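Shown here: the complex without one of its protein chains, the others still in place.
For chain A:
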Amino acid sequence: MSRRAAATDMERRAIITGIGVVAPTGIGVREHWEATLEGRTRITPFDAGGVPLRAAGRVDGFRPRDHVKNRLMIQTDKWTWFALAAGRLALDDSGFDPAGRDPYGISVVTASASGGNEFGQREIQALWAKGPEEVSAYQSIGWFYAASTGQLSIRHAFKGHCGVVVADGAGGLDAMGQSLRLLRRGGEAVLVGGTEAPLTPYALVCQADLGRLSPGADPERAYRPFAPDADGYVPGEGGAMMLVEEAASARGRGVRGYAEILGHAATHDAHHHERAAPDGRQYARAAELALERAGLGPEDVDAVFADGAGDPDSDRAEAAALARLLGERASAVPVALPKTMVGRLYSGAGALDTAWAALALHHGVLPPAVGTDPDAGTRGLRIVTEPTAPERLRTVLVLARGAGGFNSALVLGRAPADEEGAEEGGRFNV
């Protein structure tokens, strides 16, 4: 731990001071955390048409009109509605008031694996069924990846760096890493995260292509990463946005925050255009580098939020990576898989896992996985199945991967020590 103090004293620091969640676990950080602690699946039966998939993680009770004005709604896809809703919730939760601040000092970074699926399908359908004059004037701004960042920047008048990250399932975590790099260069805050809306007919056809969707009908059991008989994943929608604030700004308004982003690294397997490298070497290296950049080592990791792909090859590769990283501790370090409650959210996943990890550090409690049976085998990992308060929970490693070989690792630590009068977390205190 001593390495860390030396490494970061002179640096600008990135604190998560606001969390906005729009996910199958709920809308808003309070609802999300309460649902998390209940520890039951939010995956539900799902009719995917001809695609062999029977369960999905949907955001129930999301009324776009509560979050997005009518005029903007018709210009944007559901994935952007999620980002707009989560962005507003994160800002509200942080209590950060942009008024009077330098607008160029506040940046926006979002991640998405596949953009505006429903919007894109609808307009291609209109073009081919009816003709070019039927294509919406908003297709050019609604379908493509830049929409969420652009709309968030416009809504909140943030004029700093605009980032849009696409790296399949690793993108959400890469976006979080980008917030740390941006704040080290300057500025006061970054509104950052990832959302996804992949449960539309054409998007599902595309997802089925890899053959990794679970055919399971039982929402509790369809997605069970690291089980010896795991047979794929269940996709989900939603994600999270966070306000990541430079430490001096947070301290200046008496806010301690949920957690600190200490380090990030990304690597690529460069192994196969679709499959992960079985040896987990580059994946482990991403985690080692992220820890090194945080001034930490593998011995400091108190818990891991794993990627948990849910297909045997990818699970084996992740277990191999964790064994490389943690050595003998690989079977002892708790592995949190709360994503088993919601399914895989692609670029929403890295952001939602970061939110979960920040909340875990804040509350001192690791969230549970559902549907896993430790007695049936977990590829040697210690999966957390009940809300658990470990003796030591200071440093958490969050991992994510993307199809084709993307690896991403983020290291979070407890928020900086209490200052006089500093509020715990944002406005949300359980």
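Throughout what follows, a contact is a pair of C-beta atoms (placed from the backbone, for glycine too) under 8 Å apart; a residue touches a chain by one contact, two chains touch by 3 or more; residues count from 1.
One rule holds for everything that comes next: contacts and distances are computed from a predicted model.
In the listed set "Vitamin B12 import ATP-binding protein BtuD", "Phosphonate ABC transporter permease", "Ring-1,2-phenylacetyl-CoA epoxidase subunit PaaC" or "Beta-ketoacyl-[acyl-carrier-protein] synthase family protein", the entry agreeing with the UniProt name of the missing subunit chain is "Beta-ketoacyl-[acyl-carrier-protein] synthase family protein". Within the complete assembly, A:163 is the residue of A:163, A:257, A:295 or A:368 that touches the hidden chain. Of the listed positions A:114, A:195, A:249 or A:378, the one in contact with the omitted chain in the full complex is A:114. Contact with the chain not shown here comes from a single listed residue; of A:64, A:95, A:364 or A:404, that residue is A:404. The set of chain A residues touching the chain not shown comprises 49-51, 75, 103-104, 108, 113-115, 120-121, 123-132, 135-137, 139-141, 143-147, 149-151, 153-154, 156-168, 171, 174, 181, 201-210, 265-274, 282, 285, 346, 402-406.
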